[in-house]
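With one protein chain held back, the other chains of the complex are shown just where they sit.
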Amino acid sequence: MQFLPMRLLPIDIAGLAVLFWLALGLLGLLASARPAFINRMLFPLSAAGSLVLAATGIAAMDDAATVMILPLGLPDLPFHLRLDALSGFFLFLLGAAGVGVSLYSAGYFRDTAGPTLGLLCLEYHVFIASMAVVMLADDAYLFMVAWETMALSSYFLVTTEHDQPQIRHAGFLYLLIAHVGAVAILLAFGVLQGGHGDYSFAALRAAHLTPGWASAAFVLALVGFGAKAGILPVHVWLPEAHPAAPSPVSALMSGVMLKTAIYGFVRVVFDLVHQLQWQWGVVVLIVATLTTLFGVLFALMQHDLKRLLAYHSVENIGIILIGLGLALIYAGSNHPVLAALAMIAGLYHTLNHAVFKGLLFLGAGSILHATGERDLGEMGGLARSMPYTAFFFLVGALSISALPPLNGFVSEWLTFQAALLSPALANGILRSLIPFAAAALALAGALTGMCFVKVYGVAFLGAPRSAHGLHAHDAGFWEKLGMGWLAALCVALGLAPVWLVERLEYVTERMVGARLGAQALKGGWLWLAPVAAERASYSPVIFLLVIAAVVTLTFLAVRRIYHGRLRLADPWDCGFPLLDARMQDTPAGFSQPIRHIFAPVYEMERHLPAATDPDPYFSLEIRDRFWRWLYRPVAAAAEFSARQVGRLQQGRIAVYLLYSFVTLLFVLLFVR
Amino acid sequence: MTSGIVSQLFQSALAVLAAPLLIGWVNMCRAWLQNRSAPSLLQPYRALHKLFHKDAAISRNTSWIFRFNPYVQFGCMWLAAGIVPVLATDLPLAPAADVVALVGVFAVARVFAALAAMDTGTAFGGLGARREMFIGALAEPAMLIVFFNLSLIAQSTSLNTIVETLAHGNFLIRPSFAFAGVAFYMVALAENARVPVDNPTTHLELTMIHEAMILEYSARHLALIEWAVAVKLVAYSALGIALFVPWGIAEAGNTAALPLALLALAGKLFVGGAVLATLETVLAKLRLFRAPEFVATAFLLAMLGVLLNLVLQR
Amino acid sequence: MISAAWFDQIISLLAAILLLISFAMLSQRRILSLIELFAWQGAVLSASTAIVAYSANLHHLYYSAAITFALKVVALPWLLHRLIRRLNVRWDVETMINIPSTMLIGLALVVFAFNLAQPISQLATGAARHTIGIATATVLLSFLMMITRRKAVPQVIGFLAMENGLFFAATSATHGMPMVVELGIALDVLVGTFIFGIFFFQIRETFDSLDIRHMEKLKER
Partner (left out) sequence: MVEMLWLLGIPLAGGILQALAGQHRYAAELGVGLSFGTLLAAAALTVRVIADGPMLVFGEQFFIDPFNVFLVALTAFVAFTTAVFSRPYMRIEEHHGRLSTGRLRLYYSMYQLFTFTMLIGLTTNNMGILWVAMEAATLTTVLLVSLYRTPESLEAAWKYFILCGVGIAQALFGTILLYFAAERTLGTGGNALLWTHLDQSKVLLEPTVLSLAFVFLLIGYGTKVGLAPLHNWLPDAHAEGPTPVSAVLSGLLLNVALYAVVRCKVLTDGALGNHFAGNLMMGFGLLSVVVGTFSLSRQIDIKRMFAYSSIEHMGIITFAFGMGGPVASFAALLHMTMHSLTKSAIFFAVGHAAQKSGTQIMENIRGLIRTNPTVGWGLALGTFAILGMPPFGVFTSEFLILTTAMHEHSWSTPILLISLGIAFAAIFGKIQPIVFGETTLPRLPHPPAILPVFVHLAMVLVLGVYIPPALAEWYRQAARFIG
């Protein structure tokens, strides 16, 4: 910790960063009249705060946990803060993503009116500060306070443009599901507390639960945190809320806020409940697998860019949970070393997703800013008018598609490695269940690749489909800086996995009681070998170097032996002369084969034009089946119950007296 | 170690340089089977040479991706051919990328090919990209599952270790192996744009997949792509050979066994090319929407293999 | 000197009369008769209070009896009379449930009340043994009356009758509540009746009738 003066403990620095953020937020509210100050001063400062937090988090991972107790909170329960390896990792995640998003925000909101911006600045900083507190909290009360503050501040951020009804609807759905989830989490803490009114995590950890109660806590935690993370079937808020929010906020919500749910799940299940049972892992694995496939299949069908990215968040949460589910299964079957690998895979993907999804949302924001469009069908050819955005977006797209040597590949690779260790399990059913998850993951990865070819191809390549694209301008300096930071992280995390995996071992040591095996990571920083070098290894740096060398070599050889003469011409297109931009593939067209193959998954409403139609138009609407399966019935049941209860209040005083009378008689009977 | 580097360099160079030869051989066999007079075995080299000499013409719509793509294709395929142990199992490059990464390499190539196709802004480009991606999206997991099956047997995802185990270990034929083999072959056909999924010799717009993507390419770019296609075929063939008929491969550190291994490889490729040509002649190309069924079958077979493997393990 | 048992007998008798009046009120359709019955009830209550006062030699119960008499036999009936004359609501009232059924339910209630009071009665001494059950029954019957009436005035009379039952319970079972409390209760009843009166006028002014069926607008739709 030499780089810090005054010998502050990591937790002190983290606490100061949180305070710093809150101060920036308040300053923003006060400086509503001077938007330039907020943009040019506060947001870059906020990024600096994020950087400090990220550094603190990563530095704290290999130290012993540090604690802090604040004289706030409940009378018998002051706010406990604790920074251990797990918190450190997630703070790093928050800080790393926060740097990019804050830098980006410094430019993105330049056209926003002062009062809105001031409020937004406050909400933004309360949002990130509350996320940091969630990760630092060491008692159930502070955790819940920070958790709900996070939900509330992000709700206000989502509804920034609240004069549009669909945005209000999105905000409503979001906060409702978040709140119900929060109550479930709260009940999980209720299960864990020993009835002494002591809600510190130390006390919860010490509680001895019967397997039944432990399972109840697990289920409540899964539902509660799942609602925030967006697992099936409580994912519906995600594709509504993410598009509604301003893009930097979407980046934060998808990139970081969903991860707080992962953090909470790990904290509660692995750390607090900690009497792990493999059956829980099966539940998580099944849910995660379905979530993964569902997310990617619906993402493919979207033509609203931010909605599409939101569905990919659902998918990626599924991938993360596949890792964690495997960790549960292994840990519950007494294979802590394997559990450590699975957990590292899950956590690695958590960080990766934060980085590349943040980057992609920022890219989407730049497109939105430049063209005013979120609909892919109106884009095209943006790579020429906004080359920087296009490049950064490509990095993000390749990362999320799990292509080597970028970061998305590393975590999927680790997850596969963890899944391939299933023969170690004694239970035959489990052994054969895990490959299905791996297969689903493989399928999801390939489909993601397809989806991002669609996105990138339709948005950035080809010819502009509408006039917006012609007048598009590239992102400004701050935006480029923000996206550049995240893109660089995508590359760095892809190239130096060992650096992070070694730190993640501190987390698994605490959570599942083991590090990776003795033979793991023997090859130094260059070789990622999570079990042993003979078992599996991967070296992204060498991989990249070889590809780069081969490509350069080829390029030079071709130029040297032959020539580099080039001529620009109109596209040939098999000689068709009247080519125009509308003949390019549409987003819906691109994913049509998938829609065809996976037809049973979707609830489709198609309008096919007839031959005699004067204004032939093809329209297609794809809906989430869960609305029909789950949400509408629940809403109808609630409505029905409300109507029945409403009948109690039917206006006649005699009837009211009768209620009173009957109640009296009934209770008297009960006494007798 | 030195022997490793020697065999690495040798193998990589060989795979790239000899790749058009395999294409030539397959074309030759096919011509014979179809009762045509065959072109020369070296015809592909001549075609490449001709293309390299031409001036490139590029659509105005395109971005850097379009021009970059041929090099990516070529580089990826070269890397793939370089990490599959066909001659020896001590390739120093192999640990840098295991089977999963190998699939990743193919995926990178595919994604760039599709992006480049969409970059042209033409109807055919998008059509080709869409078809390529959806076939690929189904083939890729099938491929992974095949590899998983072998990994479970060898308890490793490292290609060196897998091949070593399969070739030299006291290995028993397992039922799962047969499933994996058939699945692999089906996936390989799909991935290499061969009949029954695609036909490399047709430009019929209703059915073409791979060719639709490269319609706009010309001259050296097209040459690189064609060459990369050839290398890909070699890489896949080598992979199939290494995984399913690895006998004769040189053990680690045994440089003396290399010539023998080379001979064995040539023989296997010779047979393999002939089989491929026969299959392409005998089979009819599937309707486009039958193709997913074909790949899905491969996927299921691979999955069945894995399950058999796990169930029969103890 | 009359023996304590004799007083108990008288109080039991008065209790029986009280119950009888309650039944009469339950079956009575005419408002004027209802008011008369209410006054009689007050009188019986007052008398029983006085007897308890005499037998237990409790002075404050005399005041209580006097207040009861003044309030429930004189003041309230007079007020109510004046009201209905001013409001001109002398007509018969229809009950929600027909009278015989109401009586049957009332009978069941009495049985219930006696059963309910049994454990308490066993603790009590003297007349209280019987009176608690009867007081409970009176309260419940008044409650029933309030439920079945459709006009505002009978409802209020039911309410006041209930208060009578409570008073009877207080005096006979416990020899009256402390004086402060009794005074407070009396004040509340008086103010309450005044407010009821004001309400009658306002309701009539607003709805042109004292039929509470007009007041069923506020409900869930």
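Note that the chains are named A, B and C in the order they appear, and that numbering of residues resets to 1 at the start of each chain.
FYI, a contact is a pair of C-beta atoms (placed from the backbone, for glycine too) under 8 Å apart; a residue touches a chain by one contact, two chains touch by 3 or more.
None of these values were measured; they are calculated from a predicted model.
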Practice problem: Determine which of the presented chains are touched by the chain that is not presented, and list them. | Solution: A, C
Self-check item: Chain not shown: contacting residue from A:P44, A:G114, A:G190 or A:P423
Solution: A:G190
Quiz prompt | Candidate in contact with the missing chain, chosen from A:D84, A:E123, A:E148 or A:D585 | solution = A:E148
Exercise. Kindly note down the residues of chain C that lie in touch with the hidden chain.
Key: 58, 116, 119-120, 123-124, 132, 136, 139, 143, 146, 152, 155, 159, 162-163, 166, 169-170, 173-175, 177-181, 184-185, 187-188, 191-192, 195-196, 199, 202-203, 206-207, 212, 215-218, 220-221
Quiz item: Since one chain has been left out of the picture, which residues of chain A touch it in the full complex?
Solution: 71-75, 79, 140-141, 144-145, 147-149, 151-152, 159, 162-163, 165, 168, 171-172, 175-176, 179-180, 183-184, 186-187, 189-191, 193-195, 197, 199, 216, 638-639, 641-646, 648-649, 653, 656-657, 659-660, 663-664, 667-668, 671
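Everything that follows uses one rule, which is that only the chains that are shown with their structure count from here on.
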Self-check item: Interface ranked first by C-beta contact pairs
Solution: A-B
Quiz item: Relative to chain B, which chain has the most distant C-alpha mean position?
Solution: C
Quiz prompt | Computed distance of Cα centres, chain B from chain A, in Å | solution = 35
Quiz item: So how far apart, in whole Å, are chain B and chain C when each is placed at the average of its C-alpha atoms?
Solution: 100
Exercise. Would you kindly tell me how far, in whole Å, the mean C-alpha position of chain C lies from that of chain A?
Key: 69
Practice problem: Could you check chain A for residues that touch two or more other chains and list them? | Solution: none
Quiz item: For chain C, which residues are shared contacts with two or more other chains?
Solution: none
Exercise. Mind listing the chain B positions that touch chain A in their complex?
Key: 52-53, 55-63, 65, 71-72, 74-76, 78-79, 82, 93, 95-98, 100-101, 104-105, 107-108, 110-111, 114-115, 117-127, 129-131, 133-134, 136-141, 144-145, 148, 151-152, 155-158, 161, 203, 205, 215-216, 220, 224, 289, 292, 299, 303, 306-307, 310-311, 313-314
Exercise. Show which residues of chain A lie in contact with chain C when the two form their complex.
Key: 646-654, 657-658, 661, 664-665, 668, 672
Self-check item: Touching residues (chain side chain A, partner chain B) in the complex
Solution: 380-381, 383-384, 390, 394, 398, 401-404, 409, 412-413, 416-417, 419-420, 422-423, 428, 431-432, 435-436, 438-439, 442-443, 445-447, 449-450, 452-454, 456-458, 460-463, 527, 533-539, 542-543, 546-547, 550-551, 554-555, 558, 561-563, 565-574, 576, 579, 581, 583-585, 589-594, 596-597
